[in-house]
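The block underneath contains the structure these notes are about, expressed in structure tokens.
A protein chain is absent from this complex, but the other protein chains hold their places.
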Amino acid sequence: MTYMHIGKDFTPPDVEGKVTGAARYAEDFKKDGMVFARMLTSPIPAGRVVNIDASAALAMPGVVGIFTADDLPPSAPPANPALAKEYVTYIGQPILAVAAESDLIAEEALAKIVVEYQRRPFVVDPLDTLTEGGPDPYPMGNTLIRNSGEAAAGTTASGTDVGRIKWSIDQVTAFRNGREPTGAEFGSEWEYGDVAARFAECTTVIEEPFVTIGQPHHSLESRTSMAYWENGKCYFHGSLQSHTVGHDVLAGMLEIDPANLVFINENTGGGFGSKIFPYPNMAITGRFARQLNRPVQLRITRAEEFFIGSARSGMQGWIKIGLKDTGRVGAVDVIIVNDAGSGGGGSGGSSAEHISIMFQPEAMRFRGVSMYTNTTPRGAQRGPGQNEMAAVLAPMMDKAANMAGIDRVAFRRINAPRADGKIGERQGGLSSSYMPESIDKAAQMFNWEEKIAKPRQISATKVRGIGVGQGFHTAGSNGYDGLIRIAPDGTIYLHTGVGNLGTYSYAGITRAAAEALQCNWDNCVIVHGNEALNLPHSTYQGGSNTMFTETRSSHVAALDIIEKMKEIAMAEFGGTIDDYSIGGERVFLTSDSSKGMSYGEAAQKAIEMGGKYSGMEYPDNIHRTTQRSVQAMQGTGLIGVAKDTLPREGAVPGMAIAFVEIELDTETGKFDITDYSAVAECGTVVHPQGLSQAMNGGGVWGFGMAAYERHVYDPQNGLPANVGLYQSKPPTYLDVPVTMNTAGMDLPDPQSPVGAKGIGEPAQGCAVAALMSAFTDALDGHLFNRTPVTADMIVNHIAQNGHNTGNLKTNTF
Amino acid sequence: MSSHDVMPEMSLYQPVRVEDAIGIANQFADRGWLVGGGQDTYGWLKDRAKSADALIDLKGIESMRGITETADGIEIGALVTLTEIANNPLIKERYALLSQAAVKVASPQIRNVGTIAGNVSQDVRCWYYRRGLNCYRAGGNLCYADTPEGMNREHAIFNASRCVAVTPSDTGPALVALEAQMVIDSASGQRVVSAEDFFVGPNVDITHTTVLAPGDILTAVRIPAKWANAQFFFEKVADRNAWDFALVSLSAAMRVNNGVIEESRIVAGAVQATPRRLTSVEQAVRGKARDEATANSVGNLASRDANPLNYNHFKMPLMDNLVKRALRGQA
Partner (left out) sequence: MEIIRYRRDVWGEEVILGVSWDLLWVIAVTAFVLLAAHAIFMAALAKKKAMPSAQGKRVKRHEGIDRAFHWIMAGSVLVLIFTGIAPIIGLRISWLNIHWIAGLILSFVCIFHTIRALFWQDFKSMLLGPADFKEPFDETIKPGKYSFEQKGMHWAMTVLVIAVIATGITLFLHIDSPWWDRPSVDNEATLGVFFLLHGISTLGLIAFTAIHIYFAVRPEKRFYTRSMVQGWISEDELKANHDTDKWKPE
């Protein structure tokens, strides 16, 4: 299909500000009379606050107030409180905030506050707390229990409680040694097909342990926020990766009428899953500002961003994979113990889902348990579950394929999901899948046949590794609102409540509206980032879903406004709605294009006609947020507003496949990526530059996950070793290839009006998997069974000194 | 505990003459803090892991700048930045070992401001210590890194004495290999210390990494002509290729005549608290060809006396491999 805008590059409006530095983030906003709030964080990994003596701090000139857990509604574990009191569960957990006239005074005041703690036992490795007799991270247990919807008193996380699951020493020992922990208890289990029967039919069966360590999100923009109150309204500058979907949640956290909240967030410097919804410390900013009756900026330092900014859950696992002689994956049995940190949850289920869709096993069983530890809270991070599973699974699948004597790419093609593919426990369907085609396209880009035939030994000290990996994430949702206003001057305002998390998707999705409106892009203005500008209720931005979900709501809003323009024209020129067409930013009688009017004229008429045309009336199925925005724009132009009720069925899979060639130095454990080729199965490509950005960025992060990034805790005292960004080791410009070849499959998903699906997470998943696969290939099929694989591990392996971190430890080097 | 990141209040002195800087440094003694590029300093101060009453900013002292040719080699002003060293034609031509080491330090931004004096005088990077814990090196009673469960992947495999931190400097080992002389000015005059003696281990002084005492200012680094245009080898292995400290680095200067190594100085970084001269290797290869056979003949001589901790055994083969590369003459 030929499009006017879809599939074409354009310059999103925030690019210039990002390049020049003019772009403003929450911390850049100041307000007269603003005070700086800073947090005091826990030095102990587990315990409770016995007493706080802030008298010396409060007596300091310039100190204006203190805010503690007592100033917040009570919350009980496992809810992650903004400020801890009874349950301090990790080092760095915020205890209180102090506000002062300057940042320096606030910082000095913190040093004067004496907090008395009572310590409790702590644990940093999930298997240690899982072992009978092992310490528990909370006094009442070590795992999240769902209480069929009933919330523990005061919890914000409804229906959850902290419970206890223990395994016997024998079970843990078996698990640590890569064997199935027979008879062990799990928090969640599912199975489809007859796993035992399918295994019996398999001719190749492998059993492997695996471990992945977490990674902190370390968003470059820390979660600083600023709030002030004016005329009963709270103006809140924050840093979320979604925007309006967080509105009601934030209002709830501040216990105010949503109508009295204006949330402003033009740019977000990274969230990666940690800022999808409002997070606990935002409650401090708004409430403290109200308490002090002054604007408050709660400034979050880099170290605090590590502590409260979330991290990927590590996993320790065991898997059994069976291949039939046809090369089909007959059965998979997988056990995952997740590290949920001091709060949040593991993503074992999503990990299992990755296996189920990418390799379509005929039968599969998943058993998982998510253990709390006294480490930073965990949460979604780019492909939570799926990507870490992609990482460890790729080399294991390679091993199975090699044992079965099947080419690794052919093996993936045999098992790849097609349009009739199934996913997960319930074996639900997919909205579309062009994965086999994507595998072929990427293999061709990479020259797989030629590369795989190359000798592995390059020189005495260099070996080649060829890897292939796949990434997946569900990439679509529905049911959000679209909002467009055309002003009498003809300017088309494309309103979106999508957050600007740096991916340009907020802009990309509006192209679907422009496409429907057949309008000149120069006449379009994207309205976003500030609720005072009247934004619709838009999707949460996690799980690659923005492109699919919001091209739909943009599209329905455009259809609504087109219909209204036609009705307006009809009122002028008669006929039925079907007699009208649009084009050249005019609406006109199809039979006589001179009978028509420009979009601007239609807008003028809309104002005159009032009613639904100028927003005086609106559909009642739209969200309250959208309703308020429409109300605020009443009478200012032609309003197109609609909720996405387009049909939708099955999971929307965003998928990607990558190939990596590396040259590995056997003397240093270092490697160069000499080729990276990846194809995104993301439906229709909406914004080619945006796609290549996503694929490159995801690729880089995938390399980081495979070989560099880490989450290290000292088990002796619960101290984190990678609080600093440089200590967490994201890859640098010298660790990644200069050019990365990426492309989109560019075949449409039938459930998106423009055919688009998202590709955020899989871009990373395919890269980490491919690089892990390349390591194994370079090292004669050696499985590290772990990510990341760092240079020291490679050196140890080659030296055969038996000193690689083994034993399924997470939060370690 | 609070997560600090604001510079604390302290006085700032900006002397323009070495004598004045010495005077101020003496006045504040151990409460004064010299600062060159500040790349080590600011982290300590902002984290509140260390403190000082006065910051003595040396950057205004013209006499401590510039790279000059002398009768016996070159003299590098203490304030010369790592970028300047990496790009200096004289150094690149004759003492390429140093420029190769300098260009591998940290990141371009840090190299642009970090000085050679600061780079050799920087404190260790042990994460426990940098966190502000009161370990031995901070004047305390214990080491958190060298314990059965200590997270000590980056730590020492040699010559630990209670503290197992390693020297983080990339230029330090190169200077030791080049037999550099460190020029130190103080109220009692000027003294010149060899680079080898400039660095001190925890067995001798657990709270300092160099011989510098309060009131001492490193004003210049002299590189003797002895090793000019010798054959050099530098390689740093870090997790990442930029913005990262060495896991092990190797600096070697070799006088090769007719393919035979007449004399060499081979120095490893990041394996102990000071640059480690591999004298046993130097002796073993004296009079031998710089080739694969010699490289193989040294085997694991370099790492023979290593005493690895929980997580750093890899440094032994890595160090041996780098030595082989240096002797082989190519990667």
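Should a chain be cited, it is by its letter among A and B, assigned in written order, with residues numbered from 1 in that chain.
Please note the rule applied: a residue touches a chain if its C-beta (ideal position, glycine included) is under 8 Å from a C-beta of that chain, and two chains touch if they have at least 3 such contacts.
Not measured: the values here are computed from a predicted model.
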Partners of the unshown chain among those that are drawn: A, B
Contact partner of the left-out chain, one of B:S11, B:S51 or B:N134: B:N134
Sole contact to the chain not displayed, among B:D146, B:D185, B:E235 or B:D320: B:D146
Interface with the unshown chain - residue positions in chain B: 1, 133-134, 139-144, 146-150, 160-162, 200-201, 203-206, 211
Where the unshown chain meets chain A, residue by residue: 43-44, 117, 119, 716-717, 719
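Here, only the chains that are shown with their structure count from here on.
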Contacting residues of chain A [partner chain B, same complex]: 38-43, 91-92, 103-104, 107-108, 110-111, 301-304, 307, 461, 665, 667-670, 708, 712-717, 719, 721, 723, 726-727, 729, 731-735, 790-793, 795-796, 798-799, 801, 803, 805, 812-813
In the complex with chain A, residue positions of chain B that touch it: 1-9, 48, 107, 127-128, 131, 144, 147, 149-151, 153, 235, 237, 239-244, 247, 308, 311-318, 321-322, 324-325, 331
